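As you look at this complex, bear in mind that one protein chain is not there, while each of the others sits in place.
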Amino acid sequence: MPQRETGPIGDPTAITIETTIGYMGAIDHQGVIRRFPELEWDDFSGSLILSPERVDEVVSWLKEDPAYRLDYLSCVSGVDYLEKEEKTRVRNEAGKMVVKTSLSPEKMEVVYHFYSMEKKTGPFILKQRVHSRENPVVTSLTPHYRGAELMEREVYDLFGIHFTGHPDLRRILMWEAFQHHPMRKDYVPPNDYEYEPTPHGDVLQRARERREELEGQSP
Amino acid sequence: MSPVQTMPPRGYHLSKDELGADILEVAMGPHHPSTHGVFRMDLKLDGETVVDLKPVFGYLHRNHEKIAEDISYPMSMPFTDRLDYLCGMTNNWAYALSAEKLIEIEVPERAEYLRVIVGELTRLVNHCLLIGFFINDLGALGTPLLYALREREKILDLFEVLSGARMMVNYIRFGGVRCDLPEGWLGECQRIVDAFPAFLDEYETLLTENEIIIARAQNVGVVTREEAIDFSLTGPMLRASGVNYDIRKVDRYGIYDRFDFKIPIGGHGDCYDRFMVRMLEMRESVKILKQAIRDLPDGNIMGKAPKIFRPAPGEAYGRIEAPKGELGFYLISDGTPIPYRFKVRPPSFVNLTALRHMCLGHKVADAVIILGSIDIVLGEVDR
Partner (left out) sequence: MSLLAKGILKGMAVTAKNFFQSYYRKERLPTVQYPEEKSTITPFTRNFPFLLYDGDDAVDGMRCTACTLCERACPPQCIYIIKDKDEKGKPILRPRIFDIDTSVCMSCQLCVEVCPYEAIRMDSAFELSNENRFEGLLINRGDLLKSNDYYHALNPVEARETDDRIAAKNALAEAKKKARQKKTRLAAAKAKRPPSRLKKSPPAREKPPQPEKSE
């Protein structure tokens, strides 16, 4: 346990007061693209898209490289995209605008927001993308940033995304015996309504059905 | 022989050999007076020393994010009050800030000032209460906490007159604030702000030199500078560890660049520094408040917000320096009036990551005050 070196007991002067902090600057992403030209840069959201295999290499580079020094991981969020028809307006050969439907595949993303406390820059957005909703596996960033531990556990709990290399991957907000992942877009809440004090509408209807069901079950 | 002499000397340590027992597992909580809500720590104890700790929570989980992904953007605003139920104003502000990034709305000058005023008042409320509870955890039951509550009450009265509610304020809107100041509000606010330093002086006399607090809080739960960054700590926790980082200064969201204020930085990263940093931060908040009240301009309180909030597809991450740390909202829009993804980055949840690290090797009684110094609110941790 490190001991206090400075300041006598009860001396509030151990606290220094700072007035100047640099202004948060934007991060130039060209350096990453130069270093890893094969990576995909999504201009629309301003983020670097990664497949889970490359994560360790890229993240440790971003953390150590003197131009970036992304030492602070701010936010980890999971996003679930269902398979969806997308309508885009394109110009056909005749020069007319037509609506083209394309199928955007199902995917899951884990979005990381980085900042650099040393250089006072940010944010830098990194997305781990997997094209499977059945068994999504991404690489954990907890070995690099210990702050990711609880946030990744939350993503695992609510989205069912597995993190390889996570030291303690358990459910965090839901209880252990819970089966589903409630933040997924296709999650259907279980029909376990009590008679709620909402005397109208859907909820009451479901509550009634539920009660009938329960009464039917009981001997 | 008097019973006093048979007691072990101060600083005693019973190891498991002396006790003749194995490692003891204790579930502390969820209903424990010092866990600030329904929070559980599963402790493994060797005698009285913590050898392992697992935080267990989720008892208050209601999936705020899922609720928000079913309703339109403005309808989520009252739900954000319930995240960190002590600081409704800053929660509103963070959400409004993110939404304003998603769809560009200019916030009028007066509304920005009002936001700063209510935001800093919220910081006073939160730090006041936290310090009261922290001292309460140390064993000073009641008295200092009630002094803090008394001061908080005055500010909550102000909020009530302004927004109609004391805690669930629902005051800030996309592009401005909901209503203008009622008559006489500013004068009352000025009076409370002017009287606040006297309370702080008194509180400091009461607490900062108290030998018991010093003995209990110094060198307990130390987080070094590097560890603090590694653990993604934010807010007073981070600054107590000596990192010069405050989003009000760094991001300069709102109009914080117009105010003259300082950032207290701790030197040791222990519980005492975290307590002192908050104490000094309140003084800085009072400074900001005085400037904001002095400069408050006239004008509109609502910018040109669209009637139906329907952002173009895109995403935005907005963050503010909430009293507990960095509060962020990550919104993804798919072009409909309902957010596709609504993610909250709660400060106290992330700050809890360091709890195990801070408690290892300390006594059970220290685990209580370490938890108290993190400043958690379970409404935000569990969401």
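Per-chain residue numbering starts at 1, and chain names A and B are given in the order in which the chains are listed.
Criterion: contacts are C-beta pairs under 8 Å (C-beta built on N, C-alpha and C of every residue); 3 or more make two chains touch, one makes a residue touch a chain.
Since the model is a prediction, treat every value here as computed from it, not as a measurement.
Trainee: Which listed residue (B:E25, B:E106, B:D194 or B:E209) would be found touching the missing chain in the intact complex?
Mentor: Selected residue, touching the omitted chain: B:E209.
Trainee: Using the touch definition up top, pick the residue from B:P33, B:G139 or B:G164 that touches the left-out chain.
Mentor: B:G164
Trainee: Of B:E25, B:E106 or B:E153, which sits in contact with the chain we cannot see?
Mentor: B:E153
Trainee: Taking the full complex into account, what residues of chain B touch the chain not shown?
Mentor: Touching the missing chain: residues 71, 74-79, 143, 147, 150, 153-154, 160-165, 168, 170, 178, 182-183, 195, 202, 205-207, 209-212, 214.
One rule holds for everything that comes next: only the chains that are shown with their structure count from here on.
Trainee: So the centre of each chain is just the mean of its C-alpha atoms; given that, what is the distance between chain A and chain B in Å?
Mentor: 23
Trainee: Name, in rising order, each residue of chain A that touches chain B in their complex.
Mentor: 1-4, 6-7, 9-10, 12, 14-19, 21-24, 44-45, 71-75, 77, 79, 111, 113, 117, 120, 123, 125, 145-151, 154, 158, 171-175, 182-183, 187
Trainee: Spell out the part of chain B that touches chain A in their complex, as residue ranges.
Mentor: 57-58, 61, 63, 65-66, 208-209, 211, 214, 218-219, 222, 224, 227, 229-233, 243-246, 249-252, 262-268, 270, 273, 276-277, 279-280, 314-315, 317, 319, 326, 328, 330, 332, 340-341, 343, 345, 349-350, 352-353, 357, 361, 382-383
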